[in-house]
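One protein chain is absent from this view; the other protein chains keep their places.
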Amino acid sequence: MWFTSDNAGPAHPAMLEAISAANDGYCGSYGADPISARVEAQVREIFEAPNAKVFLAATGSAVNAIALGALCPPWGTVFCHTNAHVEEDECGAPEFYTNGAKLTLVPGDHGKMDPEALRRTIAHTGRGGVHNVQRGAVTLTNVTELGGVYSAAEAAGIGAAAAEFGLPLHMDGARFANALAASGATPAEMSWKAGVDILSLGASKNGAMAAEAIVLFEPEALHARMGGDKAWEIELRRKRGGHLFSKMRYVSAQMDAWLKDGLWLQLASQANARAAALAEGLRGANGVEFLHPVDANMLFISAPRGAHKRAQAAGAHYYMWPFDQSLEGPEDEMLSCRLVCNWATTERDVEDLARLFGG
Amino acid sequence: MWFTSDNAGPAHPAMLEAISAANDGYCGSYGADPISARVEAQVREIFEAPNAKVFLAATGSAVNAIALGALCPPWGTVFCHTNAHVEEDECGAPEFYTNGAKLTLVPGDHGKMDPEALRRTIAHTGRGGVHNVQRGAVTLTNVTELGGVYSAAEAAGIGAAAAEFGLPLHMDGARFANALAASGATPAEMSWKAGVDILSLGASKNGAMAAEAIVLFEPEALHARMGGDKAWEIELRRKRGGHLFSKMRYVSAQMDAWLKDGLWLQLASQANARAAALAEGLRGANGVEFLHPVDANMLFISAPRGAHKRAQAAGAHYYMWPFDQSLEGPEDEMLSCRLVCNWATTERDVEDLARLFGG
Amino acid sequence: MWFTSDNAGPAHPAMLEAISAANDGYCGSYGADPISARVEAQVREIFEAPNAKVFLAATGSAVNAIALGALCPPWGTVFCHTNAHVEEDECGAPEFYTNGAKLTLVPGDHGKMDPEALRRTIAHTGRGGVHNVQRGAVTLTNVTELGGVYSAAEAAGIGAAAAEFGLPLHMDGARFANALAASGATPAEMSWKAGVDILSLGASKNGAMAAEAIVLFEPEALHARMGGDKAWEIELRRKRGGHLFSKMRYVSAQMDAWLKDGLWLQLASQANARAAALAEGLRGANGVEFLHPVDANMLFISAPRGAHKRAQAAGAHYYMWPFDQSLEGPEDEMLSCRLVCNWATTERDVEDLARLFGG
Partner (left out) sequence: MWFTSDNAGPAHPAMLEAISAANDGYCGSYGADPISARVEAQVREIFEAPNAKVFLAATGSAVNAIALGALCPPWGTVFCHTNAHVEEDECGAPEFYTNGAKLTLVPGDHGKMDPEALRRTIAHTGRGGVHNVQRGAVTLTNVTELGGVYSAAEAAGIGAAAAEFGLPLHMDGARFANALAASGATPAEMSWKAGVDILSLGASKNGAMAAEAIVLFEPEALHARMGGDKAWEIELRRKRGGHLFSKMRYVSAQMDAWLKDGLWLQLASQANARAAALAEGLRGANGVEFLHPVDANMLFISAPRGAHKRAQAAGAHYYMWPFDQSLEGPEDEMLSCRLVCNWATTERDVEDLARLFGG
């Protein structure tokens, strides 16, 4: 039983079929191929965004950092949640790609920025003119790092706060499909209709091997607002960062198959459903407490050390959260952990794990 | 017929089989999987380098830039050939990953640095103390951007020049297998025995979809020489650059299959053989001239505009070199181009192209 | 009456005399002059630090950022107080000079980091290995941005926390002389004996026109600990940052005169004494409250809007703190401000201001 992360499981078979199908003779390099074109067309249709430009890469850190580099100048700051992936899990990739911008932390429950806290934090920044780091961009993560899901209205609330200060908005959608599946929002509602200028759309955690997209919804409008051709800039930043694939078709093929016929939402719904079932199973368990609502495919719970020891001895893989909690110590001390379901998590996995925790 | 680049052709079937085989249940993320361990073991054995550490990523620009970032400080300069890929084709990735180092250009025939020119150039650098950019690192490319191959002895000559000045040596081996196949050198002879500290070992141009390795041959010795743990630094730089794959097994699987049972050398030999056959075919062609020796899998020729027009009209894909030569103009004016064979180039492709050029 | 900052007042006459004396014929450029040598000799003696190297520049932001660049790698973080100058008032200079490091904020009263909070914050950082920004360096400011003074013992407490984690320690001493005068500590006690590896020693706020020093106390020991020649690196970083003065003697002359015969401490004592007198005067004032202890030459008070309006109408210059408090509004609402004394503040200035506030 593996609940360590949604990147520990296998890729969906459709990914491998798509790659095999793509492996057919010659085509243009660096994205000048028909599959890449098809991906852009799909994104435009699915997001109701006929002007969108799509830039593919292979890791979530890459697409986040490239996007933030395009939105925030070196002397700016990116407003993000205290526990955002860009703050905690990318070894400073945003600082690297922005050439030294800051990240300013905004609190809020369950990994979601509180819009009033965001307003206050932005208002507090840059009041000293040239002496201060300047207001740069806002980024929110959906699904959050703590398993929370912004509804479309909540995302729009963040968008409204950014707009009040004239700041561009980025969304880290490493688990965007899970957020859609959880909230029932349409892709458009959860992105550009909520004010998102650039979306990091992640497939790697939800069935793909390695495929992520930067979606720039309105290149010309953003150019006008920010005074620079951000579409071209993203292309240059992607290349300069070493993220432009020569044999792009194999990345594109994954994204193409993932988006096709709603597979992405189906896989996300399944992962979310397993998490809900696991939550249900654990709710009856002895001493288990939920640290955050189970909005999508991640659970954060605390449980007695004894339960963790039993579960792990029986082969359950998951991360203590934070990492550095020891299994040595009193049996009844409460330890916290993260449990992540993915598209391949089975009902059996869920039942087994719940049982190990006494559910 | 496609001769644009060795990245325009398909991946070898063994790559897809390896990925399918890897897609089996759960495993650790970020390289903590058995296939990644197997790759490192294979590299150690093949390169006779029992201490080597291997860091995988997916593009040649990424592995080059991460390696150079580890070897050259921001106030240093990287000595490379005037036509090196790092200078001409990476949109400044080395400058980005080194945080602003310089590239100092060294001439030499067929893309190979002349060792005496290299010595002079290094000696000329940094004589003004703190006012100057400092001597940083040396990088050579094998196969070169102009199709030349350094023999092991020639590579060792560059290594000796670097060593005289105490500089670390990097080799861009995007086509390393082709260089081995062409020169008959062993992997060890062409790398650490020639003084190479870090090798960028590329599979993407020779049968893989996207798989590149940074090979650090002697981590502890380099640590002692350079005063920093370069192995750990490379891990941090890879992560910070967004090049650490969560589902690493799919990159590792390619590299594993590529190295296994000499497949990499077999594919490279085949590409080289096709290039030799094409050269043979073109030697009889009307007006075709060879701009560089055909050492490996690339040809640089000039031919009358009329021949180019005929070939391209008949469906031959290749790049004019430089790009901006127009097909409009006098028929007998000589225009230059690059022709690249890859593992999948067929005898038929070669015959057809030669015939179109009048061979 | 000017209480805006200790940089609003005039330079001490000794500075001008020193510059005039230095303006005597020819000498070596870029610090190769006898006055620069004398400065280093003085620092070594005054700080009881015979191995110290001294690097002069002209702004506090420059010396702080160069020092932090030498101590913290791009993928590291600098632990500093929430209100540190490097965090709040340098427009991201530390991020620029470190090539994209982070600043991690540590709370504490009166601008002083709480050592236990520092320990917890460091311990919390980098537990996720390569995914996280790494522990880099610690920096403390003395006098703090809120007017507090670390005693030598308190500074040593921060030094002990840094040492537990093996981190280098920087002190921003833009007002170091004021801290010495306030605490009675010797220069050595307040710096290297407390664990400080590099000190930014500022003269500009205390009588000079523009003169700041980076003092590296034990170059060889730091080289051994950090695996790099930090003295040479600082020289390169200073030059690369554009902070190496060709006519260095005019910067050196200021620092030389400032340190000579204890002038620096005399000026600082005088500024501190004026602040104490002002505090005394304001203590009797109607409605004035002290927001922080008046340890050195800065006061942070709140007072009714009416008092501020009277004072400013009568020609008192000082900053509302934070800046964006309006003088429009109810007379009795409390507004906060900062009042800074400098070496040139007169008894009359102090009396006048206190009187305006009703003291």
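We just call them A, B and C in the order they show up, numbering each chain from 1.
As a convention for this text, a residue touches a chain if its C-beta (ideal position, glycine included) is under 8 Å from a C-beta of that chain, and two chains touch if they have at least 3 such contacts.
Model, not experiment: these values are computed from the prediction.
K.L.:
One chain isn't shown here. Among C:Phe96, C:Phe217 or C:Trp264, which residue touches it?
P.N.:
In the full complex, the listed residue that touches the missing chain is C:Phe96.
K.L.:
Among B:His12, B:Lys102, B:His170 or B:His292, which one is in touch with the chain left out?
P.N.:
Result: among the candidates, B:Lys102 touches the missing chain.
K.L.:
Could you tell me which of A:Arg175, A:Arg237 or A:Arg338 touches the chain that is not displayed?
P.N.:
The single option touching the absent chain is A:Arg237.
K.L.:
Specify the residue from the set A:Tyr26, A:Phe47 or A:Trp75 that touches the hidden chain.
P.N.:
Reading the full complex, the residue touching the unseen chain is A:Trp75.
K.L.:
Need a quick check: the contact residues on subunit B for the chain that isn't drawn.
P.N.:
So the residues of subunit B touching the missing chain come out as 74-75, 88-92, 95-96, 98-103, 124, 127-128, 130-134, 322-324.
K.L.:
In the whole complex, what residues of subunit A lie against the chain that is missing from view?
P.N.:
Interface residues of subunit A facing the absent chain: 30, 74-75, 99-100, 130-131, 134, 227-228, 235-237, 239-240, 244.
K.L.:
Need a quick check: the contact residues on subunit C for the chain that isn't drawn.
P.N.:
On the side of subunit C, residues 2, 4-5, 7-11, 13, 16, 19-20, 23-29, 57-66, 90-93, 96-97, 204-205, 209-210, 236, 239-247, 250-251, 317 touch the unshown chain.
Just so it is clear, only the chains that are shown with their structure count from here on.
K.L.:
Suppose each chain is reduced to the average of its Cα coordinates; what separation in Å results between subunit A and subunit B?
P.N.:
Roughly 34 Å separates the two chain centres.
K.L.:
Counting only Cα atoms for the centres, state how far subunit B is from subunit C in Å.
P.N.:
Their C-alpha centroids are separated by 50 Å.
K.L.:
By residue number and range, which residues of subunit A touch two or more other chains?
P.N.:
Answer for subunit A, listing residues that touch two or more other chains: 90-92, 96.
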